[in-house]
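Only a single protein chain was left out; the remaining protein chains are all shown in position.
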Amino acid sequence: MEAIAVKGVWKYFGDYPALREIDLTLAPGSCLALIGRNGAGKTTLLRILAGFSKPAKGSILLNGHDPRSLEARRLIGVLGHGISVYDELSAIENLSLYEKLYGLPTGTANRWLERVSLDKVRTGLVREFSRGMRQRLAIARAFLHDPTVLILDEPFTSLDDRAIALLQSILREARERGASVVMSTHQLREALELASEVALLQRGKLAFSGIRTAEMVEDPAWLYNTYGE
Amino acid sequence: MANKVWTIVAKDLRSEFRSKESINAAVSFALVMLVIFNFAFDPTAEETHTLSGGLLWIIFVFAGTLVLNRSFARELPNDCLDALIAAPIPGFQLFLGKAIAGFILVLGVELISLPVFGIFYDIDLIAPFWRLFLVMALGTWALTVIGTTFSALTVNVRLREIMLPMLIYPVLMPALIAAITMSGSILDGGTFSGNNLIWLKLLSGFSVIYTALAVGLIDIVLVG
Partner (left out) sequence: MKEKAIYITGGLAGIILLLNIYNIFMVLPDEANQGAVYRILFFHVPPAITGMVLFFVAMVGGIGFLSFKDFWWDALSVAAVEVGVVMSVVNLVTGSIWGRNQWGIWWAWDARITSQFLCVLIYVGYLVIRPAFSDATQRATISAVLSIFAFADIPIVWFSIRWWRTQHPGPVLETGGLQHDMAMALLYNTIGFLLLGAALTLIRLRSEEVQREIESMRRLAHAL
């Protein structure tokens, strides 16, 4: 069974087609790098995959489930543009909230705080954290429940070096577990190294989708030049 | 299931008590209104009794709306709403959690304003307290259900603070009339018989219908 199966997806904002006839599959354990210019529809597609909005036409299945179903939501880990943690709560309170919502064993939150090196400040309020600390907390939140389908929207943008290293190691572990990743990115080189497959989105349509090749990694602009406008 | 609802209730209450933004605003607002009423109406003891039901609920509804406006709006900074929607908590449990938290906060503001009202206008609140509390609880639940639903509806709208009251008050009116009438009657020594019984049924029916509608439609409102 495919980790992600997207068939004939269209998305309109009003009458404007933001996504047109998207067909995409991802085998379990793969990593897809979704690239494209700003406004191409990357965030729109990722939000639909995550279940935040519904397509006008077409179907989406994550591990055979509808993204909005409870089974799918237990599997999905999302890292978007916002950090999705509460400023007025402490680090441990934030993670405990999600520990309870995901029905995880007690102690999971503490374990992850250690993993992202925030255990010394577990009772500190997020609004007192530095940017790097908030990002690490966001990563902990996204991976808390050991998700098997990861949906990451420009995850490396605006991360400091420590956070980038942390995210890369966590992603590696996740993939060793057999997790599948869809990642949109502008950092072509870093993403293309992690990716096993690549898709290029142009004005809502898939201009290219296939296996990552050596050419792409050597010259990230090659894809745009070959398939782009 | 009750676990997850309670988790949301606890989170909202903890958030609110850390910052106290809406409670402070609501209580201050209620107290200022009590003062304004004195100058607007300069009521005699006789008149105050007649007006008391209405005065009380004008304050409760206006102050309550200030609190309920925050219900879903508090999830906007840092995109927290996305993470909540992605979590495996059914929409109606998320709604109930927020509604119960809102209910507790609004009822809290009301219970703070009530004795001040009694003192300012020399009204006996001790004898009719439990009957009054029942009306307050029912009326506040009706306000909370409508307020929380419309808070979810308008979460992405600019000028939300202005739009929300404009939507809530007309729809809430029948419940408000029931609460006002019963409160006035109870403060005058009335009980839940006769006319008041019909108002009680109306208020309860209103709450049941709109709780059902809200729970049924909340997923559509949140995800579309």
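Note that the chains are named A and B in the order they appear, and that numbering of residues resets to 1 at the start of each chain.
One rule holds for everything that comes next: contacts are C-beta pairs under 8 Å (C-beta built on N, C-alpha and C of every residue); 3 or more make two chains touch, one makes a residue touch a chain.
Note that the structure is a prediction, hence the values are computed from the model and not measured.
Of the candidate positions B:Pro77, B:Gly118 or B:Pro174, contact with the hidden chain is made by B:Pro174.
Screening B:Trp57, B:Phe103 or B:Phe206 against the full complex identifies B:Phe206 as the residue touching the chain left out. Mapped onto subunit A, the footprint of the missing chain covers residues 12-16, 39, 56, 203. Although one chain is not shown, part of subunit B still touches it, namely residues 149, 153-154, 156-159, 163, 166-167, 170-171, 173-174, 177-178, 181, 195, 198-199, 202, 205-206, 209-210, 213, 217, 220-221, 224.
In the analysis below, only the chains that are shown with their structure count from here on.
Contact residues of subunit B toward subunit A in the complex are 3-4, 7, 11, 14-15, 18-19, 77-80, 82-83, 85-90, 223-224. Interface residues of subunit A, counted against subunit B in their complex, comprise 50-54, 68, 70, 73-74, 76, 78, 80-89, 93, 97-98, 100-103, 125, 141.
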